[in-house]
Every structure is written in C-alpha cells, then in structure tokens.
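A single structure is presented below for examination.
Only a single protein chain was left out; the remaining protein chains are all shown in position.
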C-alpha cells in the first residue's frame, strides 16, 4: 500500500468510520443488544418551554409569509443535546390551528405516543392555548430535526414549522473530532400565492416559487465565513425541498446520512439530498477565495423568477480582500446565521434573535388574533370524519370565531341550554358559514344538525378565567338536545379546558 | 475489534453481503464467466395467462380512474419465481389501445425480442384481442417489476400498468434469511384531470395530484402489521414517482438497489428511491407502537390538496391497544394488501381479489367496449410516421370504430373491393373523424387518401369467426386501388389475423 493511500486514509479514517457506522446506531432499535450501545455516563434531562406563535417572516425583498413559528422563530430554535440525554419539552400552542411536534430521527424507544403524528400516535395539540409535554430519550445521535406533523403540505411545506435537533454522538468518528467549524443549512420552499393566507384551499405545495436557506432567499441570507486550515462540517437538511448541493472550489466528503455514519464515505462536488434527508459533509478549507455554494436545480435559484436568488450562498475565506463589484461587499454579517455560534453555546434549547419573526400585521383594522377560524369539515386533519376543527377553542371576550364551510353540507347551531345564560344563540347555515362575536364569558357548545348523531360538535370557552367545568359537565350529561355521540365528544372536549 | 462491532456485523453480515453483491448478479450479463453463476438445480417453467383489460379503479374517495389493468388488477398480479426459472406468459390485449409488457430488470439474455419496447425490440400487441407470448429465463434475482412500454407517460404514468416480479435469489444474503415478514410498496401518481379520458391530448404527467401506494391513497390503503421481534423487509418500488421514504421509530438498513445486494449497506431514516428504482430495506421490529411510514415530499402527501393523504401508511405492532381518536381504529384489515400473504403462496402468478378493478361504467348508454378507437396520427406510439393506431382491429358484429383525428390532415376512405360484398363503404373526412358501426362480418381495408403511398392503411376484422385470409391476401395483391406501400403494409396487418 502506497504512502499516499495511507495518508488519505488518515484523513478519512475509513476503518474508524466503518466501525462507528456499525456501532454508532441505537442498538435498542436495531439490534436489541444492550451491550453494544455506548452508555452516556452522565445523562442530562433538559426541560424546554416551547410555544407556537402566529407570526410573519420576510423571506426575500418581495415576499413576506405568514407562519406558525416555534418559539416565534423560523427556523425554530436549535435543540442541542448529547446521545442518551432526556428531552422534556412543554409545548403551548398559541395559534388558531392545531399542531404537533414530530422529532424526526429520534426512535422514541418505548415512548411511541411522543412521536407527534396526529390521529396516529397522539391527538393534535389544540389551538388557543393547547398544551402537550413531550418527554423522551434522545438515544440516537446525529443531525436530526423537528417539525409539525399536522397537514404537512401546509404546516411544514410553507409555514416554517421546522428546526434543527443536534444529538452529539458519544463516540464521534475521528474525522468529526477534527472539525473546527460547523454550519447548519435548512433548505425549504415557499409559495407566494398562499403566503398571506393560512388556510388557502389550494394545495400549498402545488407551485413553489421562492426557496430559502434557514428562512432567507439569496441574497438576503448570509455568507459562510471560514479561514484557511479550517475543517468545515456542513449539515445539509433538505427540510422541504430536495437539493443537489454544489460547492465551488472543493470536493466534499459525504460522511453521514440522516445523522448516521456511512460505511463507505464518498467524495462529490454535488451532493443530492432528498426531501426529509440530511447529509453531513466535511471539507478541508485549503483553497482561499470566494466560493459559491448552491443547489444545482435551476428552478431553486430564483426568487419568484428574479435572479440571482434562492438556494445559494457564498463561502468566504478570511483575508480575501473585497472587490467593489462583489455583491456582498457591504454585507452586514451575522456569524450565527448557520447556527455556528449557537452550536458552541453548550447544550439545551438555544434561541436566536436573528430568526425571530414579526407580528402578523393588522388587516382591515382587525388583528388576526381577534378572529379564530373553525373549519366545518368532512375529514379533519387527523383523519376523523365530520368534525369542527379545532373542536375546542379558547378565546377572549370580544373576540370572534369564523365558522368556515371547508367541506359543504354542515349546518351549525348552538346547543340550547349549553351556552351561558343570557347569551345569544348562534348558527352557521349550511354552505354559508358565519362570523360570530362572543361578548359574554362562559362555555358555548354547538353542533351540526345533520351529523350530531356521530358526534360532530364543538366547544368554545370565552374568557381565560376559570369556568364551571363540573357544572357544564352535568349539563352535558342531562341535555335532551344531544345524541349519545355528541355527549361523549363534548365531554372529551371539555377535558381540554 | 470490539465486541460491539462484531455483534453489529453479525446482523449486517457485511462480508457476506459484499460477497454476494459481487457474485449474485447474472454473470452471463456482466462477466461472461459461466463458472460464477449459481446454478438452479431444478429450474421450473411457469406458464401464465395474462390479459389486459379496460377497467376502472377507485384510488381515493374523490378519484376513480380509467385504467388498462393486467389481469384486471391494479397493481398487476404478483409474479414470483426462483432465479433460473423460465417464464412463459401468454398475453391477450382486450383493450382498444396497443400495449406490451416490459420485464424491468430481467436481462433477457439471448432473448432481446422479448423485452417489450414497441418499435424497438417488438411490435406492440394489437388492440381488440391481439396476442403475444413472452418466454425468457429469469436469470437475475431481486425486486423486479413489469410494466407496459407503449406511450409510457399515459400507460405507465396514469393507467395502472405495473406489477411486481419477485425473483428469489439462489444465494440469499444471510440477513435475507432472517426476514420474517415482507411487504411490497409500489408508489405511483395520478392525474385527476385525465383520469376519465383514456386519450386526453394533454401530457398526463404534467400535473399529478393524487399519489398512491399499491393503487390506494392514504387513508384508503392499509396498515403494515408486525409483531415485536419480526425482521421486516420492505421492497420499495418508485414505480412512477420518486420518493423519500421515512419510517418513524426505526432506522432502516438499505440492503438492495434494484434487487441487487449493495456492497456497502447503509442506515437511514429517510430512503430516496428515484423513478423506476427499487430499494429493499430491512428493519428489526423491536419498538412497539403505531408508526407512520411515508414519503417526505410534501407534495405527495395530499389527495388533490386534501390532507392527510397520498404516500402514507402506518406500521402497527400487534398488542398495541387502539385509541378512540386513532384514525384507523375501525379499519377493515386486508392482510395481503402489501402482498405479504401472496409472497408465501409459492411460485407462479398470484392474483389478488383485493386489487381487482371494476368495469368501466356505461356512458351515454353505450358500453365502452362497444366502441374501439382508431387514431389517425402523424407519428404512432412506436415512432413510425403516418399511421392508423391500432392498424389492425378485431371487433364483434354490431360494434363501432371511432376514427379520431389525433393529428390532422388525414382523409380516410375504405378501399373499394377490399370490404365484404354488400357492405357499405365508409370514410372519415379530414380533421373530422367518424364513428362507424360494422354490422357485416368480414375484413375491411381502408387508407388515407393523402398518405396511402407511404402505407397509411388499416384493417378491421369484424366477427371472431374464421376469415378468408388467403382470399383476402389475393385481393390485396391484385387491387388497383393500392400503392405498393399500402399493399405491403396491408399484408403485414393481415398476418395479425
């Protein structure tokens, strides 16, 4: 074996990579052999508070988008732990839609009800203040992520509901230990047609026309700054769009797929990452210059047709003098845009001011939050038939609820005896819907006249002060207006109070 | 080498995989060394009858699609043989379009004319009862498939003409022998706009909006049921759409590409399969729960915009209690939806009642099968210029033929002297077409007035009883109405009788 091969090997540490590739996975999941699993000698439990907010982000000069933002950020905050740590995340949903958190790549060993798939392994977290606490062991290392799992073409596809979850391995590859600089790149698309309408009826992924890295289209994003001698690791997340990532001036060693070491790392100048996948690449930075780094799918390289744009950034070496014609000559630099600084801040949930979203602007003089939307549906986001979605809504006095005929044929009326004394009955005629303002505190039950037999009912709590839950439960139990199905479903909804 | 590595290896059998990866391919194709090929000690010959039918399938609540169905099924029936076996499949085409069967992945060593590419290695099988018998050795193992090769954006893209062909290897990998449960998942798309029109003029793949696994969109498909301890093999077929397949709760070991063992199997939580490819993944089922398994391309996760939907299913462990909110709580279970039962039924062609299609409904009081369509084309599906397609049609007495001006400028007339005595001449004026009913048995020749010189002619056989083929050949030979090109082509068409 020639010296050159040995030398190359000392970079790749092929045998090392192979070994860890074989042993680095959660053996509980794949082998059942507990003796294999590296043991975290000092596992931590991280308690996080997470919220989901209605907000607006600016993706490019020409595009603002309404989002549901984890901790009011797009991307959501970095969550950074060590393999074997426990995560306890208390989530509050402050929006008018239901949501969840799916922890993509975490095996959820023995905790399948923490997986975040609505109607499958949990109920969706209710709108208007619904809460759910996720608790699980992060027993699988790598570049993981989290995202909502409700109506994914909308929530994940175009509403910014994704963020990075990095689980440091207990036994990193030799080459990982050489890394001096890290960057996380989350690739996603946007649809300018529905950006301003949370509940547009068209398929939001039908025609994407803006594409961003970490929520910003080129040139509104940031350079990746390095210095000669750095060993750079890029964690490439094809969060919602597949990419063919090309780096100029360097070949990349593809070391990890979905956070797991590859048995045969390979070199490439253009790395394909399919939707949902992550690939980690490691690069020796030994060729000073200014180097484009971008998706090679041309459709992802404009902002609604304007070029340059889209999934494009620039690797800048320190010490390269700028030029007057350099398009980022006067760029205001944010060293944490790719989470490089956040990743050094120790473990936990790390928020980032640069990703904070703006408030949703007033429209027609009415703050968006003043109206909550309830859809009258044949099939709800969790797959159940004939539902109001969300079924339970908590609002303030003076707020309104818009009942929207999402599917048609649903004829809504408030249930006599199940609204506060003195409050006006309300209805939403078939195929027409209604906008109803609630000025009196208390609990309001309503039902679909046609489908109450199968439990198509809803509950509205007006006022955030305490309600007479027990008293209302009694009314439900004894009401002659309710079918058995409606009674059971209302009881379940009351539990959400 | 640590114990954990050895233990991991005992699962992957890496060296074993590598060895078979090297030797498991058909050496006739790749090496020319017959000494390498594992020899089937007892090769079987399987005789199959296959038909192609006009039928209708229900893909989702909101979508019925007209298909051409192999043995009246979508997917087509499972064909299951052992490496080295011979397949003899007698195909009868009962539809009004031409078709073939391409056996994707079979090398067709020494039998290239059995490969199923029309105009390249065979003539398309004629409509109205055309027959062709494929005979070849299945000398290459793995997850193969079959599909039509005529006008593929239509026939394969949106007409359901695909089915699985599993060729068991003579020398399976060690890990394959551990498998306790198998599932075949064929991913395809649909276009609701053309679903009801076999011959829509727009490109049927221009805008797909429904996506199915084995012909059904979620939630109209089925769970994959397993029990703890199972070793599950998923055979992922990207039959017409590429997927990024994500399984919750488990990492997958990718063991085979296109049916062939990979030299370096790798772990992933999201596996990319490009159009036409197959990847086999193997998973230890040791994490009980209910786990989504789905494409991560959000555009493939709705049914025409409705969510949840599309390329999505659920892995259910035995023993997990259901929940009232579980969207498949009342699912009627079909244990063979993923061919799991069919694969255990021994070898041969295995039909499946669950995949049987419905009859195409009557339209305007006329059964579809009563009218056969002949297109007047500048370029036929096999690439030849100026043709009637199909050129030869066999119908029953009382059936009609609709001559459709697919491309314009073709002016059809029956050839004097080449229709049955007493039968009425017929024509289809330029750009207009015609619907012609045939009430008299016998043979009818017709031609394009403008292009008869280059052989643009057609032949219709009315009545399934015997025809005077020899007598008609004499008439063709002596007719003063025919050009030489027309004469030659008519003779060839007569051979199809």
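As written, the chain order gives the labels A and B, with residue 1 at the start of each chain.
The criterion applied here is as follows: a contact is a pair of C-beta atoms (placed from the backbone, for glycine too) under 8 Å apart; a residue touches a chain by one contact, two chains touch by 3 or more.
In this text, all values refer to a predicted model and were calculated from it rather than measured experimentally.
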item	value
Which residue of A:43, A:110, A:174 or A:288 touches the chain not shown here	A:288
Touch with the omitted chain, as defined above, among B:203, B:318 or B:439	B:203
Of B:384, B:427 or B:479, the residue in touch with the unshown chain	B:384
Sole contact to the chain not displayed, among B:58, B:121 or B:400	B:121
From A:90, A:268 or A:497, residue that would touch the chain that is not displayed	A:268
Residue ranges of chain A at the interface with the undisplayed chain	1-5, 7-9, 11-12, 14, 209, 219, 242, 244, 246, 248-251, 253, 263-270, 272, 284, 286-292, 295-299, 301-302, 304-308, 314, 320, 324-328
Chain not shown, touching residues in chain B	19, 21-23, 25-33, 35-37, 102, 104-105, 107-110, 112-113, 115, 117, 119-121, 123, 140, 149, 151-154, 156-157, 201-203, 205-206, 238, 240, 242, 257-260, 262-264, 272, 274-277, 379, 381-384, 492
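Operating definition for what follows: only the chains that are shown with their structure count from here on.
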item	value
Centre distance in Å when chain A and chain B are each reduced to the mean of their C-alpha atoms	38
